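Just one protein chain is left out here, and the rest sit where they should.
Each chain carries a letter (A and B) given by its place in the written order, and its residues are counted from 1.
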Amino acid sequence: MMSMKKIILGLGLLIALTGAALILFVTGTKYIGVHVALILIGAALARQSRYFDDNFYHNASPQAFYPTAGLLIPWFAWLAAVLVIYGLYVSFAIAPTDFQQGEAYRIIFVHVPAAWMSMVIYVAMAFWAGLGLILNARLSAMMAQALAPTGAIFTLLALVTGSLWGKPMWGTYWVWDARLTSELILLFLFLGFIALQSSIDDPRKADRAGALLALVGVVNVPIIYFSVKWWSTLHQGSSINMGAAPKMAATMFEGMIIMALAFWMYTIAVTLIRARCIILERERNSGWVKELATRESSGAKS
Amino acid sequence: MVIKARHKRFILIAIGLALLGLAATLIFNAFSSNMVFFYTPTQVDKGEVPHDTGFRIGGLVSPDSLKRQDDGLTVHFSITDTAKTVPVVYKGVLPDLFKEGKGVVAQGKVGPDGIFVASEVLAKHDENYMPPEAAEALKRAQAQGSTSLVMPK
Partner (left out) sequence: MQWESWSAFFNMGGYAFYVWLSFGLTALCVIWEVIALHNRNQAALRLIKLLAQQD
C-alpha cells in the first residue's frame, strides 16, 4: 500500500507542476525565476518520493491509483470551492465596470477560463492518450478517457458564453471567423473521441483508436490560440500575452486568473472521480475491485 | 541493439506526428490566403475583393461620418483604415458598441455608385479592459502628447 508520506509528496508535486504551468502560460518569461523554482520543488519532491523511479510501474497500476485518487479528490474539490467563491467575489464586487462594454464584459470571468480549460484539457487528454499508446499503460488511457467529458463541457461553455457575449457587444450570436470555427472543431474532436471510444467494444482497441484521434487533433489547439493573430477575425486579440503586461486593469485580471485556477482544480477533482468510475467499470472482474465494492456498499464508505 | 516493440511504436508515432505537422503547415499556407474574414478599405480601393459575391469590410467608423436618414432606420457612415475610406449605407439596428472612431465589420456589396450596401453591421472591439476613469485619464494623457501607453493599475 501507499504510505501517507508518498501521497503528500505526490500532491505537492501535482500542485507545484500545475502552478508552474499556469505561471508560464500567463506571464511568459517575466517570472521565470518563480517558474524554475516551482519545477525544482516538483522535481525534488518527485525524486524524494521516488515517485517516478522504482515505484513508477507499481503506482501506474489502477489498483494503486484508486485509493490515492480517493485521497486527493477532497483536497482539489475544496480548493475549487474556495477559489470559486473568492473568484466570484472579485469578479462582481471588486472588478470595476469596463469603459466600453459596461457590465456585459463580466462574462469574461467564465468565458475565458472555460476557453483556456478547453484547450488545456485537450492537450492533457492527448498527452495521456499518447503515453498510453507508447507505454501500453491502461491507467494513462483511462486518464485520457476521464478528461474527455469535462473537456467537452468546458468547450461547449466557452462557445455558449461567447455567443451570449457576442450578441450584445458585436451584434450577433455567431460568425464563422477563424477563432469561433476552430473552437467549434475542438468540440467535435472531444465528441468524436468520446464516440469513437464508446463505439469499440474491446477497451484496449478503443484506447488505441482514441489515442490516434486525440494526437491528430492536437494541431487544432495552436490554431485556436493563434487564430486571432494569423487571420482577420471578428474576435478580438488576446488580452493576456506571453511576456507582456496584460491589457486589462489589475483587479479584472485577478478575477479571471482566480476563476481559471478554480476551474482547473475542479477539473482535476472531477477527472479523478471519473477515473475511479472507469477503473471500477473496466476492472469489475478483478478480485480487488469486487472486494472493494462489497466493503464500500456494506456501510464503510471510504 | 535490440529494438523493443515499445521503442518501435514510439518511432512510428514520432514519424506519424512529423508527417501530420508537415501536412498541417501545408494546409495553413494554402488556406491562409482564403481565411479572410474581412477586407480593409485599402484592399477595396485596389479591387482586391470578390466582385461577383458579397464580402465583409473591416475598419474604423470615420469620425463625424454617421448620418441618420429621416426614416430613423437607414444610416450612412464610412469605414476607414486611415489610408482609404469606403462610404456605407445600412438599414437596420446597429449594435450597442457601434461608435464613431471604433471598430466595425460590415457585410454587403459595393453598389454601382461605389457605395457599400451593408446587410449586416457588427461591432469589433479591442482586447483592452479598464474602468471608465482610467480610460479618461489615458485620453487626457494622449491629448497632452504623451506617447507612452501605460496600463493603469
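The working rule: a contact is a pair of C-beta atoms (placed from the backbone, for glycine too) under 8 Å apart; a residue touches a chain by one contact, two chains touch by 3 or more.
Source: prediction; values computed, not measured.
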| item | value |
| --- | --- |
| Visible chains in contact with the missing one | A |
| Sole residue of A:69, A:83, A:114 or A:147 that reaches the chain not shown, by the stated touch rule | A:114 |
| Contact partner of the left-out chain, one of A:64, A:135, A:160 or A:250 | A:160 |
| For chain A, the residues touching the chain missing from this view | 92-97, 102-104, 106-107, 110-111, 114, 149-150, 153, 156-157, 160-161, 164-165, 167-168, 266, 270, 273-274, 276-277, 280-281, 284-285, 289-290, 292-294, 296-297 |
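As a working rule, only the chains that are shown with their structure count from here on.
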| item | value |
| --- | --- |
| Geometric centre distance via CA averages, chain B-chain A, whole Å | 31 |
| Chain A-touching residues of chain B, taken from the complex the two chains share | 6, 9-10, 13, 16-17, 20-21, 24, 28, 32, 35-38, 58, 93-98, 102, 105, 120-132, 134-136, 151-153 |
| Chain A residues within the chain B interface of the complex | 96-101, 105, 108, 130, 133-136, 168-172, 175, 177-178, 215-216, 219, 230-234, 236-239, 245-250, 252 |
